[in-house]
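Only one protein chain is missing from this complex, and each of the others stays in its spot.
A, B and C are the chain letters, set down in written order, and residue numbers restart from 1 in every chain.
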Amino acid sequence: MDTKPFEPKIVAFMCNWCTYGAADLAGVSRLPYPQNIRPIRVMCSATISPHHILRAFQSGADGVFIGGCHIGDCHYIKGNYMTIKRVAFMEDLLNWFGLEGRLHLEWISSAEAQKFVDVIRRFTEKIRALGPNPIPALLKTPKAIWNGADDEGHCANVA
Amino acid sequence: MTNSLADMDRSECLFVIGSNTTETHPMIAKRILRAVERGAALIVADPRHIQLARFATVAVRHRPGTDVALLCGLMHLIVRNNWHDQDYIRQRTEGFSSFERVLQNYPPERVAQITGVAVEDLVRMAEIYATRSPAAIYYAMGITQHTTGVDNVKACANLAMLCGNVGIPGGGVNPLRGQNNVQGACDMGGLPNVLPGYQPVGDEQVRSRFEEVWGTRPPGQMGKTIPEMIQGMQEGRIRALYVIGENPRGSEPHLRHLDSALEKLDLLIVQDIFATPTAQKADVVFAASAVAEKDGTFTNTERRCLRVRKAVDPPGEALEDWRILCRLADALGAPQNFEKPEDIFEEIRRVTPSYAGMTYARLGIDGLQWPCRTEDDPGTPILHVGSFARGRGIFHPVAHKEPAECPDDAYPFILSTGRMFAHYHTGTMTRASTHLDREQHTAYVEIHPKDAQTLSIEDGDQVRVSTRRGAVALEARVTNRVRPGMLFMPFHFQEAAANILTNPAADPVAKIPEYKACAAAIEKIMGGETAQERSV
Amino acid sequence: MKDIVRTWLESGRIDLFLGYRLVDGHPIPHCFSKERLEEVEQLTESLARYPLEKIAHQMLQKDPAVRIGLMARDCTQRSVRVLAAWNQIDMDRIRVLTMSCCPSDAKDKAFCSYLQEPETGPVRKSNGMPSTGDPDDCRVLPAEERLRRWLYEFQKCIKCYGCRDICPVCFCKDCGLEHEDLMDKGVVPPEVPLFHLIRAVHMAGRCVDCGLCEEACPVGIPLRLLYRKVNGIVTDRFGYRVGQTKDQSPFNVLGEFSPLELSSLDD
């Protein structure tokens, strides 16, 4: 069994024109933030489709963070209108589906290094409290209502 | 199948052995899952962790080729605990006492050692199968494609009779047939030993009856099965082969052997809808028609004869198969006076008692299940009700035998072959289909993560799988669907044909080759070696 | 009904009419035409539903000038509006003949297979997600239990793509479900829950709640419940009701600023 303490894996999609700059600035300014994020730079937060969010969770992410420009500041004028629609929708869907609180969207300008650090820290702590993404375990546990096979080829029996 | 598909809704227990039903017979798996949700027990025994195992009450992964031992072990436990149906055995069967003695050789501890299934799992399987009635057995090629195929089937039948499950609704021994009309091809006498309706060629009276209708007396000497024909080709006794809608250069075991046999033929005629590898070797190719291009009937796994209707014309000059056959018979000086498939069906009715009551009008869309002897016979959903076709059911004692080829130092793995969900047989049809080809484009071999780690194979790596008969290069898929020490390959892919590897050793009675177990080796392909077959 | 269809065909208001007729006792979709007017006598209502509008869509793609009449239930009419909203068909080319379907106080009969109890009797669901009709019924279950039950349902999937292939409003030429970078291919069940959630996302603001997907699903996944939920979110968040307007769903297009607020990390 894995006895290491749980360290959340968070996929962070960050807009090139704002949040990514904030992350960069935080680094240059020596502002410490948790090492749990796997940053992915995108040209606009609107390029993140629900597919990417779902793919991240499927690949084992414990949380997904999206950072975009403040409304009105979008480099492409209206890209972030789409972002918030999608994230609002995905939040509702994931909450209902049973994956609550693991997706978060924040508007962070390239000057807001401190805000970036605070948000990442708080989101990481939130995920840490929620625990690991439950999907892989539910698909594997022999105690679940369906049966899983262990490595020896012996299938657990559950009535 | 002794019973019908609709019957599955009445089973209290379903025992699926040697069938990856969700992938190979998805619409039968539909009914299995429905039964599970209704509360029926599901027992799954398959060397791989198949999708159905996730929903099973008990699921075990036994070592490939140990089905007889597994089934005998279950029967041993059933008899030991007095769970068997003694009234049924007394009234409807014979040979139980000698059979019971053979079962003594299969105590659970020994069976666990042979099969790799834990004793407590064996006990649970036996108890569930024996105490939940009616219980049905479903099996497919995982049971039959072994050198012990016939024994495996007999063991299944023994188990069903032992618990009084043959001839009752919701029970039975139900082989799931692999091809759309394999049942019909057998019913129509597409076998060397029987005429249509399983009437033996050696029977004088039968041949006289056929002579009355056909005007020619059919020969009385038994013909050759496919493996015997291949042997005959090698020895020069078979000089011409007429292949209709089949691709032996994909489906036969040990393809090299087959190829050298085909070389020796004077004449190879192939009738197909695609330029299959077999057609590419042919001297004459007849362009035939696919399912939507002709009228006729298919008979499915539950013996249900169904109407097939023409929707479009065959492409180009291609002709309906029955027209090709009529023209060939004509050219050989034996004109067949059929204007449409229905005329042929009328003749079938005259010579095949089990189809006598069917007409195209009666078949409609629902079809009829044979035997259907008269025009007011509603058909027969369940066989052997009240008594067996032969009177009493016989318990055939069977004994465990290892596969013809077992793993050794040179070939340490057991290779099993079969189908995957998006493709079909040798892939001639499915790989011509855009969506299906997109779903799975390349050949692959499944290997357990532990074995993969030992051999430094990662998911997606190119590997070479070899046996004593040949080698192929293909992609590795690392998954715990297979047991450690086992490999699985689908045989749909010509460029890495699984049947280059398979063992032609066959069941002595049914001549069915052992596709499900042979010894194999696997290695990672390093550097720039091309993904081409190594000559052995 | 037969008279209307005959009149429409004779007068040239439509070229073809898609309805049903009985073939060997089974209701089978049939295309009635002016040339074979006598066939209209066989026109029948059908309890079994086929996506007639999907067939009409295929016909219009071959010949945009053809005028088609449709025997239409309420759900058919909704999907015709959706297809028109997404520029797949020209509304002027379709003429619907309304048939009695979804029940209401004003109607004495309802013709819909969805309302029929399955012949095998009620299915006892001990493991999966009970298909109650209201997607929010499952809120009574704790989050992990909801997740567990949905995962159970999705693991049954045999990847037939039937939900997509029968869907009257699925018209994309390239389907995300078949995208190699998005999803592992060649395995069943398909990646759980990715496969079904991606399809659910695509149904948001588009699903007409006809239930054909759930009927076609070989393994009984309560897809209608799932798609009702995603549609419900679109209605709640954006006030859009599928099939009621000629507009595209605001969830699927950029549009103007939608007044949504960020959710806080403290929730």
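Just a few scattered comments:
By our rule, a residue touches a chain if its C-beta (ideal position, glycine included) is under 8 Å from a C-beta of that chain, and two chains touch if they have at least 3 such contacts.
Here, contacts and distances are computed from a predicted model.
Per the UniProt record, the absent chain's protein name among "Inner-membrane translocator", "Peptide/nickel transport system ATP-binding protein", "Molybdopterin oxidoreductase Fe4S4 domain-containing protein" or "Branched-chain amino acid ABC transporter permease" is "Molybdopterin oxidoreductase Fe4S4 domain-containing protein".
The shown chains contacted by the absent chain are B, C, with contact judged over the whole complex. Contact with the omitted chain, checked across B:90, B:237 or B:392, is made by B:237.
The residue from B:80, B:224, B:257 or B:373 that touches the chain not shown here is B:224.
Of the listed residues B:95, B:192 or B:277, the one in contact with the hidden chain in the full complex is B:192.
Checked against the full complex, the candidates B:67, B:252 or B:451 give a single residue touching the omitted chain, namely B:252.
Remark: the omitted chain is touched by one listed residue; of B:14, B:28 or B:168 this is B:28. The set of subunit C residues touching the chain not shown comprises 15-16, 18, 23-24, 26-31, 33, 48-51, 55, 58-59, 62-63, 66, 113, 158-162, 165-166, 215-218.
Keep in mind that, in the parts below, only the chains that are shown with their structure count from here on.
Central chain by Cα centroid: B, whose mean Cα position is closest to the mean of all protein Cα atoms.
The distance from the centre of subunit A to the centre of subunit B, with each centre set as the mean of the Cα atoms, comes to 48 Å. Multi-chain contact residues of subunit C, defined as those touching 2 or more other chains: 126-127, 155. In subunit A, the residues touching two or more other chains are 146. Subunit B makes touch with subunit C in their complex at residues 9, 22-23, 26-27, 29-30, 33-34, 37-39, 51, 54-55, 364-366, 420-422, 435, 438-440, 444. Those residues of subunit C that touch subunit A in the shared complex are 126-127, 135-136, 138-139, 143-148, 150-152, 155, 176, 182, 191-194, 197-198, 200-201, 204, 229-230, 233-234, 236-238, 250-251, 254-258, 260, 262-263, 265, 267. Looking at the complex, you find that subunit A touches subunit C at residues 50-51, 54-55, 57-58, 71, 78, 81-82, 84-86, 88-93, 95-101, 104-107, 119, 122-123, 126, 134-135, 138-139, 144-146.
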